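Every protein chain except one is present and positioned as in the full complex.
Chain lettering (A, B and C) follows the sequence in which the chains are written, and residue indices restart at 1 in each chain.
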Amino acid sequence: MTDDPLVIAGTALGSRLVMGTGGAPSLLALEGALVASGTELTTVAMRRVARPRPGGDGASGDTSVWAMLERLGIRALPNTAGCFSARDAVLTARLAREACGTDWVKLEVIADDVTLLPDPLGLVEAADALVRDGFVVLPYTNDDPILARRLEDVGCAAVMPLGAPIGSGLGILNPRNIEAIATASRVPVVLDAGIGTASDAAVAMELGCDAVLLATAVTRAADPVRMARAMRLAVEAGYQAARAGRIPRRERAVASSSPDGRIAAGALPGNLDLAL
Amino acid sequence: MTDDPLVIAGTALGSRLVMGTGGAPSLLALEGALVASGTELTTVAMRRVARPRPGGDGASGDTSVWAMLERLGIRALPNTAGCFSARDAVLTARLAREACGTDWVKLEVIADDVTLLPDPLGLVEAADALVRDGFVVLPYTNDDPILARRLEDVGCAAVMPLGAPIGSGLGILNPRNIEAIATASRVPVVLDAGIGTASDAAVAMELGCDAVLLATAVTRAADPVRMARAMRLAVEAGYQAARAGRIPRRERAVASSSPDGRIAAGALPGNLDLAL
Amino acid sequence: MTDDPLVIAGTALGSRLVMGTGGAPSLLALEGALVASGTELTTVAMRRVARPRPGGDGASGDTSVWAMLERLGIRALPNTAGCFSARDAVLTARLAREACGTDWVKLEVIADDVTLLPDPLGLVEAADALVRDGFVVLPYTNDDPILARRLEDVGCAAVMPLGAPIGSGLGILNPRNIEAIATASRVPVVLDAGIGTASDAAVAMELGCDAVLLATAVTRAADPVRMARAMRLAVEAGYQAARAGRIPRRERAVASSSPDGRIAAGALPGNLDLAL
Partner (left out) sequence: MTDDPLVIAGTALGSRLVMGTGGAPSLLALEGALVASGTELTTVAMRRVARPRPGGDGASGDTSVWAMLERLGIRALPNTAGCFSARDAVLTARLAREACGTDWVKLEVIADDVTLLPDPLGLVEAADALVRDGFVVLPYTNDDPILARRLEDVGCAAVMPLGAPIGSGLGILNPRNIEAIATASRVPVVLDAGIGTASDAAVAMELGCDAVLLATAVTRAADPVRMARAMRLAVEAGYQAARAGRIPRRERAVASSSPDGRIAAGALPGNLDLAL
């Protein structure tokens, strides 16, 4: 879609929109949204279930999610959602590697189940352990440029700062921090959490992010397929705008046309013509 | 491009991006940007010139702009840029009608050449006069919902509120006003002036505008063709997002996945599976 | 309170906080708030009542408001609240002049009772008529710098732009417009409507306003007297800050202390001392 692919840990992805599956009303709705989004990478949460479900019903997630992603050619990115300590996150990542056959992991170490904010100390600890264990680690982090640098320093393959709390739909609360992270980072920066609508995704890309990760902004929209399409367009729009060299912000008005030859400026003779 | 066309005064337009020609470095660059933008309606300024230019060089605008628009199948929308009174604007509109063979006019009555802000009183006066004279009037106005209503009341075919001063690139300074205008208006609302980059155009559409008009954000970008493409995508993204029913903004985090069956939640037996 | 008085139409006022009486739960609460605010100018609404109330109960406003203002030495500023046309506003102003014995009037011409926004055309018309009739006119206007200039041109003694819709408590939605009005105006600029809390009032003054007018932010606060005190302090804080020459906004950090002689910078000998 974009001019050059997103490359994470040597793997090229044709889309800069990373999707999550959380919040989808049904497997069918999810499939439609994923296809409309054009995503090539989608996070999935691991859960224990009482027993394998033969058919699965889609409403609560099951092996058919896996099958669907395979069928659509979308790479699955297991996450460690629901982990409140580095230890739990490392354990979950290892189980996911076994279950899913991928060493990529979206690392979440959540501080508590009210704010759902990342625990910065546990996050660095877990990232460090997983990198040493051979994982390709994509950590969900706060928007602190220094923490992003630490995560990069321990060997993460990307950094994924939040724009706003998970599920809030508030967009990017501190654009300067996101821009600082994107400017300084040598690994891809994926804006993760907070996206509410299409313009938020465009802003993320304009600030220099390499990709956008979102779930409920699409899955819980009134029309998930249409919103997925909107997000796909917005990510591409922001990507192009970031590379097109925008005009500077100015506090004063600037005329677009020259005032020369104004019709109304008096008695100037001359033929009427179009001006650039 | 979008699902349903933009209809102004009974005329359907396939694109919701209205372009201006001001600020283009050359006729060639302008043509590339117009094509990339997908626009079907483009404003042009009328000027007096010493004599008709046989060939024209494109750098200062000339009959070749007209020819180019014709060749590209883009409707020309003459404006009254540079008019500082209702009288001058009405005169300019009439001359443009003669010269261009169209009764559509982008009405500008500018208060002064520093702020380039619309003169609200002169604007209503000129709009009223031109509507009575058979024009299809598209007025460039400030973001006051009441003035927008007055312009609609006198018979304007659209209202075109500013997001920020002309050429400032500051985006939409008072989104609530733009949303109020879009919500109340029975004629199309075109966000005019202030757009700096793609996300600004997406925001305009998400606020309920029917189209976006911009010039220098594209013509003075480092890469006008690429920015034109970005704007085209952004307008479409915002249009789709506005119709997809976005998630509400919430002050608190909301988990996207159910916490049931967390791997790390203890000694629960069970098989590992993917969760929605 | 402030270093130099606010002067409107030749009259010096010792406080730059103009109060309104609307929304007060009782006459007693209003009195406490007015005293705490330090105001010397307070708007009052004129109403027809079935008959003069001998004692008055304070809950619905009555002659005792008038008596109270007189007792407190606060100048009454009759307004034309509830007027939806220039004609009604002019009539109301004239009745108020008779009833109150003052030719000062806060001019409101409201477009409708949902938005409560000013009607720009009716406002200029009424202001012009009242100035010609000898009134000292203080018009409640939108935040359009051009309309403010028109009101000044017809002879208004001040201009009173809104920060946000009446009663919204949203603060100042378009600070650039307020600053532009304050910078250009030769008559006092009073921020009117939209103030929600103390910092909003400070911002208004920092943007260059000469005074702040507010009512429900105080009268409907949980503790009106305390909020009145907060507003008094905030107006004074903003006034002083505007004159103290603030530091510029910078996109990059700037150290406050010199790094010379850092203790931790190595084996430098020397005595320990305090640094500026």
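The working rule: a contact is a pair of C-beta atoms (placed from the backbone, for glycine too) under 8 Å apart; a residue touches a chain by one contact, two chains touch by 3 or more.
Note that this is a predicted model, so its numbers are computed, not measured.
Participant: Considering the entire complex, write down the shown chains that touch the omitted one.
Facilitator: Hidden chain contacts in the full assembly come out as A, C.
Participant: Which candidate, C:A9, C:V35 or C:A241, sits in contact with the chain we can't see?
Facilitator: Touches the omitted chain: C:A241.
Participant: Write down which of C:D119, C:E152 or C:E206 is the residue touching the left-out chain.
Facilitator: If we include the chain that is not displayed, C:E206 is the one touching it.
Participant: Give me the chain C residues in contact with the hidden chain, please.
Facilitator: 20-24, 27, 30, 44-53, 58-63, 65-66, 76, 81-85, 88-89, 91-92, 95-96, 98-99, 113-117, 165-170, 196-199, 201-203, 206, 215-217, 219-224, 226-227, 229-231, 233-234, 236-241, 243-265, 268-276
Participant: In the full complex, which bits of chain A touch the chain not displayed? Write them out.
Facilitator: 111, 115, 117-121, 124, 142, 144-147, 149-150, 164, 170, 173-174, 176-177, 180
Everything below uses one rule, namely that only the chains that are shown with their structure count from here on.
Participant: Looking at the contacts, which chains touch chain B and chain C alike?
Facilitator: Chains touching both chain B and chain C: none.
Participant: If I list every residue number at the interface of chain A and chain B, are over half of them used by both copies, so same, or under half, so different?
Facilitator: Comparing the two copies, chain A and chain B contact each other through largely the same residue numbers, since over half are shared.
Participant: Considering chain A as a copy of chain C, what rotation angle in degrees (nearest 5) results from a C-alpha superposition of the former onto the latter?
Facilitator: That pair's rotation angle lands at 180 degrees.
Participant: At what distance in angstrom does the C-alpha mean of chain C lie from that of chain B?
Facilitator: Once rounded, the distance between the two centres reads 35 Å.
Participant: Averaging over Cα atoms per chain, report the distance between chain A and chain C in Å.
Facilitator: Taking the average C-alpha coordinate of chain A and of chain C, the gap between them is 44 Å.
Participant: Which residues belonging to chain B are in contact with no fewer than two other chains?
Facilitator: As it turns out, chain B has residues touching two or more other chains at 115, 117, 170.
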